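One structure, pasted below without further comment.
Note that one protein chain is taken out, while the other chains of the complex remain in position.
After this line comes chain A, so read on.
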Amino acid sequence: MCIQSELKILSPDSKEWEDILDLLEKSNIRLDDAIDCTFGYFEDDKLIGTASVQENVIKSIALDSNVRGTNALGRMLSDIMYDVYERGFKNIFLFTKPDAVNSFSNLGFYEVDRIEIKSDTTSEAVVLMEKNPEGLKSYLKLLKNFKVTTENNGAIIMNANPFTLGHQFLIETAANACDFLYIFVVRAEHSTFPYDVRYDLIAQGTAHLNNVYVISGGDYIISNATFPNYFLKSKSSATEFQAALDVKIFADYIVDTLGIKRRFVGTEPYCETTNSYNDKLKELLPQYGIELIEIQRIETLQGAISASLVRALILDQNYELLEKLVPKSTLDFIKSPKIKAIREKLIDSDSRH
């Protein structure tokens, strides 16, 4: 038996798009908002499967029920996996439902965590799986290098795009309120300032504090895998789900590894997604025995200090005002030639974070 198989990248303009939507609907899977592309998998010219990819995360996977049990899923996935690896990613994640976990486990995926959200009438569950059997383990191993002997440790997760006096104030207040503070920097590259710069500016802006560590958030803290919609502008139906999953991974693995007792967030006056994430934190963290402390943002004459205001001022090259909003280390960077590439990005970008 020889099967003619083909994996095609499809868009809403493609003539097969209706079939994709149909297949998803039959399988009761929704097409995720945060995706780079959607694949259609054909055998003998018939659409039998679909999956969508965002960077190294595969989601919205559906298969024609007639071909289940024929390993069509394996054939479709190995093609997609080659594509992801070829783009340089070292690990591959996927989202699925509990009843499909076995199928993916047989194809070499390992469960990271799962979340179930119940309402009065429905119950919906999502499982996050990863290809590397030691993916999470190696991140936790990295974290263990930062373990401290104190007991009352706190954590802040920040994107800091870029680091402002507001971030600095949040960190200083939090560091005062616990023995040791871990600052996790969002690793994903969806921001105007690249990860390396965001990390360096946080490290420089907190160098005067002797009870903080600045650590990469890796693949497991607000990443494409745990919380892809964090990087979307508008709130979508999946946002609540992902926020819950992200919190659960944090509580199940990160907290125990480092002895974290409380998490700090700044109040969020502007961004809807961050705001709903904060609400989710308030609701869920106490259930895992972690305290959530919300710290009021500092206000200036221009309103609360926000990184988006800072970015707007960078675009205007308003150094006088910037001086009042960012620490010296960030200002030095803004005045350096390295800002050129970032200004160019700002000119043609409308990204939120």
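In this text, contacts are C-beta pairs under 8 Å (C-beta built on N, C-alpha and C of every residue); 3 or more make two chains touch, one makes a residue touch a chain; residues count from 1.
The definition used in the following text is that contacts and distances are computed from a predicted model.
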Chain not displayed: protein name in its UniProt record ("3-isopropylmalate dehydratase large subunit", "Malonate transporter MadL subunit", "Citrate lyase acyl carrier protein" or "CoA transferase subunit A"): "Citrate lyase acyl carrier protein"
Which of A:Leu47, A:Leu63 or A:Met81 contacts the chain that the document leaves out: A:Met81
Full-complex contact with the absent chain, from A:Lys8, A:Arg30 or A:Lys90: A:Lys90
Absent-chain interface as seen on chain A, which is shown: 71, 74-75, 77-78, 81-82, 85, 90, 105-108, 131-134, 137-138, 141
